[in-house]
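One protein chain is absent from this view; the other protein chains keep their places.
After this line comes subunit A, so read on.
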């Protein structure tokens, strides 16, 4: 068990214009499940690979527990990693794959067999121990890769998009299994994914990265309730938060002729920037159909069974239009082309700077 500390860790690939990871500062608590999430190219995989020792660190440091590991070889870091394509050794049986690290460490044969069998039982892959990886299904391979990490009883688990090769149904069940397993073993885990649903459901805390820079690191609840900037706001939650641009006055922002009231400190902060517009953050679930409110022309309705998503356009008056998605009841959805009014829960309105994207006010 160990803590992990990224101390202004930077990776700048030779010849690249911007660093892949720029001054990452991040503390992972002992036993915590931390998820690194962001779009492709955001630096999440590079961050993980630096922790694994598979990528050079150009500046800053990395600590595991009390040890600095910045320039240590991967083998000296006491970590186990699950790769995106599992990276199972094709020439070894499942048991051979799971016991490989222990054999390399010179462990006693009978103890290796014991540990492998225990891990296999935990993951319900006992019957496959003699098979080669290519004789297994994707889900089984995934479990073997997990097993290979577990048998080593390392200080830290690293997982690099371990579910991205599974089909949707298997992914959601495996997601829950991995989270449960991690909680049971209590091993500090860093988990990389581009899927915000995975991030929100699995992580104790979630670190959102974009263009090599950490945007926010907090619990899923806090990310959802109080995103630090427009990027995080648009990245968390499904469907994504609506972020229309709107003019504002002393009372609030004006959207399609309707005033969305905003706290005074928000408006003051926006004014202080010298801006005339700001971005209003309204989650689809903070909106509802009403008799009065923002006028919306419905373009498309997606029926999801339990609910429906209503996509529409708001005419902002000056010839521009803004798009909104509203979560509505699936039994009485509006029809495409219909003009409706949209109300909003005033306590769930966010506001971001139109210039920097930073959250305005508290």
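Assume a contact is a pair of C-beta atoms (placed from the backbone, for glycine too) under 8 Å apart; a residue touches a chain by one contact, two chains touch by 3 or more; residues count from 1.
Going forward, contacts and distances are computed from a predicted model.
A.B. asks: Which name from "Multiple sugar transport system permease protein", "Dihydroorotate dehydrogenase B (NAD(+)), electron transfer subunit", "Six-cysteine peptide SCIFF" or "Septum site-determining protein MinD" does UniProt give the chain that's left off?
C.D. replies: From the listed options "Multiple sugar transport system permease protein", "Dihydroorotate dehydrogenase B (NAD(+)), electron transfer subunit", "Six-cysteine peptide SCIFF" or "Septum site-determining protein MinD", the omitted chain resolves to "Multiple sugar transport system permease protein".
A.B. asks: Out of A:81, A:95, A:301 or A:326, which is the one that touches the chain we can't see?
C.D. replies: Residue touching the absent chain, from the options given: A:81.
A.B. asks: Could you tell me which of A:16, A:105 or A:355 touches the chain that is not displayed?
C.D. replies: A:105
A.B. asks: Which residue numbers on subunit A touch the omitted chain?
C.D. replies: Its contact residues with the unshown chain are 52-54, 73-75, 77, 79-81, 83-85, 87, 89-91, 100-101, 104-105, 134, 148, 152, 158.
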